[in-house]
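Missing here is one protein chain; the remaining ones are kept as they sit in the complex.
Labels run A, B and C following the written order; every chain starts at residue 1.
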């Protein structure tokens, strides 16, 4: 349930609304970003919720009380009608610009990282990616350089000025990684690792939340809700392909998720065409596709010598290929932006239905 | 196995190659479209295939003998290196232009169809779509107008000059529908209806072959192979979303299939964003996405009054929305085309693997 | 909507009900099998359906009018509370016995078929399976012996007394195949080939309807509805595995479908463990699993020399293995039957929801 306060509602009126919500054992959470304050009512309402809605509707300063027909609240456009813009250093994500995050799958050495960082910076990347802790299917595969990798990332940031996104794999690691990283990445396999989501939620540091291999859009937004409700409003959603029956590609990239999410949520959405396809030569067309459907950016795996990569070499593009991708995607994004964005529809107009639980 | 003849190989040399293939109980099939003649060797080779390859390699006029590591032969780029261009009246599909097929899901009345046909023509559509025979999940749902629908389609063609694509549902219907239709559509549920594929294969009429709900790319190309090997080289592939676990969209549109197919096959590929999403407001961004990934066109459901549609109203755009989509997609296609297309890779470079059977 | 007539309702009362339904442009269809006559009201009702329900409820001889919250009507338990029992010669399917259908994937020769038929008969099979027309992914693969295969099947029936089930692939073939076959099989790839479903529906001959690779249970029952509404009440459902992301097995066998279908429908359900797994050594445990979850029978691929099979050799069991399977499954079925079957729940107790369309 969302309580939309009237324009010009007073703090007393707002306080009264909060008191009523708290009195029911529920939690009020405000968005003051737009013209009107919106209060999300968090908790499991049960049958008494209708009575509460009636009561709140009648209060002074309340413009309307809107039911929420979906389980996510703070992630919802109903709560937060304006786009969330996330700022990391000089970079803004979700403000209508096109963010290009690029770098190696794994940090393998100081040289490999710095060479890549300088090249992607020169080609137009705005964020540097690189894994220091790598979740690998096999316990016998390269697991990342760990702390040394984090230090190389910090050095690359110094050198290039690019903010850094890197993966964090467990709650106990969060504080440590947050010392080095500008954006904390939650990998696809951890999308529903709730302890980890709450841990990154407590830091306030921007979070790049990858969609799980079999994560529905609703579950993904609920994962974001864990971060948001832990006090961290800075979540970037990253679609990276879902698992289907098809085997010619590593995963199936769900580009429809981008315009759909732009209706359902205020959070920015970026696309990872590298993991989505698992094939270097599919990255360029899907990066263009990402811009065309309105994504806020892309996340691309780049390696100076992909054939020597310790992980995901097949899907890493070379430095030269990355430069081509960046050069191709910018004018396409500009064209799509100039054509104007789609109108935000009401929940009833959307006619989108879950049904999985 | 593909036998690539040398430039300037004589007819006698070619005949000798054919004789050797036939002598093994296999069928030679030539592509004379490019600079070099390529002979596909069709049939199940078994162990003797290696010996045959050696023998063919040593023959005069043979440049090389290439193994085929995939089950599709006539649909393969190895057999037919140049793009297939399909001509229907004044329209060419697969020649680098962007084909827009549009019209109602079902022909519901003469008025509805003519109104739609004139409007989509005016907005820039180049092919008219409309269903006269409708495969419906329920036997109690509207099954299409049948013959009357075909007649209205022919009238709409007269009126607008647009060629017509319409679905055919059973072998016994093919000849009849082919009298009225310029392009015969095979629906997703019939992708592996082999009797029907062979029947449309025998007509020579262009075929729009939709991907099945759970059809792998390999199976889809094998379905095309049924049409091609029945003597009909005019197949257009249509990706319309696959079935996954996600329920917020009707299907999951696999846009990566477009650049992947452009590597694997010479056949044109179009996108149906209407069935892919099931939501009218997702059609525009995914039409743009289709152009961005290099599709040869789109197939869009349009209805003058979607809320009154007898089928698929939720995913049909209005006449005005269609005009916007057509206006937005053309410049984007032009931009992508100007950026140049991806190089065609060799089978070993692709590193694409099936494994489902 | 289902109109349940009172015990002892007269023909006049029933006629009056039918007249009212017809008057609304809808079609009444009666089940007189049980204690009470149930009238299914077929067609797309729209908003006027509530008014009709009120009117029917008030009519003499009507005990109750039950809404149907699912799209299938004639396939529903609400329409037909008793189990459908299908009789083919001396064999009854769905009467609580365990039907074992066995035979080769494809009829390859007279000798291969007769050897197999005699062996499976001796081991306890009650129906002989064998394909004369084979739907193959590749147009270059063995497509079956066709008419000659049908004749061998008829001869095998003469020899063994076993009724025969064989696949029919197109409407034009149905009459012909029905001359030879006791049960007409609709393959998984044709589950939504509506022309074919209506064609077998018009014969009255029992139909074995396989579930499509991505067919939901609702769509599968709607496919059965096509057969039933064409006038043929003799449908056997066959679960044969669905397509999922898993590749270690050919498909994923959905054994939960059996007890679920026994709630939703009155039609018998059999299991095909051969296609479900694609592995000969998985057939035995899954045949036992089928009996344990309450299936009405199994369909097993058997070949005297699987390593020489022209199709599906990997999943065909030998004659000896089949004998072991038949011997193991009978006592298990007897035990499960002795434990009693689950109570049939009301639609509201089921709390099963679709949501895909």
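Just so it is clear, contacts are C-beta pairs under 8 Å (C-beta built on N, C-alpha and C of every residue); 3 or more make two chains touch, one makes a residue touch a chain.
Keep in mind the model is a prediction, meaning the values are calculated, not measured.
Although it is not drawn here, the omitted chain touches the following shown chains in the complete assembly: A, B, C. Across A:6, A:213 or A:344, the residue that sits in touch with the chain not pictured is A:213.
For the options C:31, C:84, C:214 or C:265, the residue in contact with the chain missing from this view is C:214. Think of the hidden chain as still there; on chain A it touches residues 42-44, 71, 73, 135-142, 169-173, 189-190, 192-196, 198, 212-214, 219, 222, 225-226, 229-230, 243, 247, 250, 278, 355-357.
On the side of chain C, the interface with the absent chain consists of residues 214, 216-218, 242, 244-249, 252-256, 258-260, 263, 276-277, 279, 281-282, 284-286, 288-289, 291-294, 314, 328, 331-332, 335-336, 339, 342, 345, 349-356, using the contact rule stated above. Chain B meets the missing chain through residues 214, 243-245, 247, 353-356.
Everything below uses one rule, namely that only the chains that are shown with their structure count from here on.
Comparing the contact residues of chain A and chain C by number shows a mostly shared set, over half of all numbers used being common to the two copies. If you average the CA atoms of chain A and of chain B, the two centres end up 36 Å from each other. Centre-to-centre spacing of chain A and chain C amounts to 47 Å, using the average Cα coordinate of each chain.
Shared contact sites, meaning residues of chain A that touch two or more other chains, fall at 214, 244-245, 247, 353-356.
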